[in-house]
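Please read the structure below before turning to the comments.
Only a single protein chain was left out; the remaining protein chains are all shown in position.
The block that comes next holds chain A.
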Amino acid sequence: MMSALLKHRERFLALVILALILVVGAITPSFLSPNSLVSAFNDTSILMILAMGQMLVILTRCIDLSVAANLALTGMVVGMINAAYPGVPVPLLILFAMAMGACLGAINGFFVWVVGVPAIVVTLGTMSIYRGTIFLLSDGAWVNAHQMSAGFISLPRTVVLGMPVMSWIGIIVVAAFYFATRHLRLGRDFFTSGGNPTAAFYTGVSVGKVQFKAFVVSGMLAGLCGYLWVSRYAVAYVDVANGFELQVIAACVIGGISIMGGVGTVLGCALGALFLGVINNALPVLGVSPFWQMAISGAVIIIAVIANSTAERSKGRIILRRAVSKRATPSQHQEA
């Protein structure tokens, strides 16, 4: 029973999220109003987008600690550009943010791939460098709402088909990732490189190059979120999204992305982000203190990791003939 649930993590997570929403709704019915649900989802979009990029990085047995700093730096830069040159069209600014984020990600990827430095060390370093750069650019000053153009602020909030554009961007990113991991060669390469680097190399996949690409994508999405964040909260300063990288990694882990690489699904990862989003939105509604919220998020992460390791634990080799037939029967049953 338990193991069946763990095998279908997506279903399990979806059920938990649903149950959570219903429980909160039972206590505070206003939480179930469409407006409130849309707003909870909208709040989670950025986390979900970043988790997609982080997922690729973790799949290749790396980690990207610099996403939040990257987000803050690109956010500050587009905020300053918008303040100085309000005439620059917003779509162009978004493209610029993505390109800049991708470049910052490429720096991580370069050190991991070409120089061979462990990802945790590289991104720990660039995390501090990117944050420091914000201060150097801005002198510690804020870019405030009144300095931003109307178009810059309104785009993510524009409602299309009942949901803000920001929510739609989150959905589009997840859908694109779902398509790419299933239907494009590049998507598959992330799984092979992390699942068994030796075998991947033997089949002609350059593991380092795939890791580089993962960092570039992660950086690009961080850049996109840089604009989204600054625009949504209408402010840019040094400490934007401070520590947010840990939430992003947590979303991946809860979603079943194995920290050992090679295992995970887009759907699981998106649900992991959604789960954290619901907790972050529901607990304040219930009047739970922010410190309890942090403790609960932490406990959930540990439970998720334990669940992962139980699911991954090897059951030993099957050598005995009678054991082969014994195990074959129930597993065929499960396939059906």
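Here, a contact is a pair of C-beta atoms (placed from the backbone, for glycine too) under 8 Å apart; a residue touches a chain by one contact, two chains touch by 3 or more; residues count from 1.
The criterion applied here is as follows: contacts and distances are computed from a predicted model.
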| query | If you look up the hidden chain in UniProt, what protein name do you find among "Predicted L-rhamnose ABC transporter, ATP-binding component", "Membrane protein", "YCII-related domain-containing protein" or "Potassium-transporting ATPase KdpC subunit"? | reply | "Predicted L-rhamnose ABC transporter, ATP-binding component"
| said: For the chain not shown, which residue from A:Gly170, A:Gly219 or A:Gly262 touches it across the whole complex? | reply: A:Gly262
| query | Of A:Ser33, A:Asn144 or A:Thr203, which sits in contact with the chain we cannot see? | reply | A:Thr203
| query | Which residue among A:Leu92, A:Val121, A:Leu184 or A:Ile303 touches the omitted chain? | reply | A:Leu184
| task | Kindly state which of the options A:Leu15, A:Leu32 or A:Leu320 is in contact with the chain not pictured. | result | A:Leu320
| Absent chain, residues of chain A that touch it | 182-185, 188-189, 191-192, 195-196, 198-206, 262-263, 315-324, 327, 331, 335
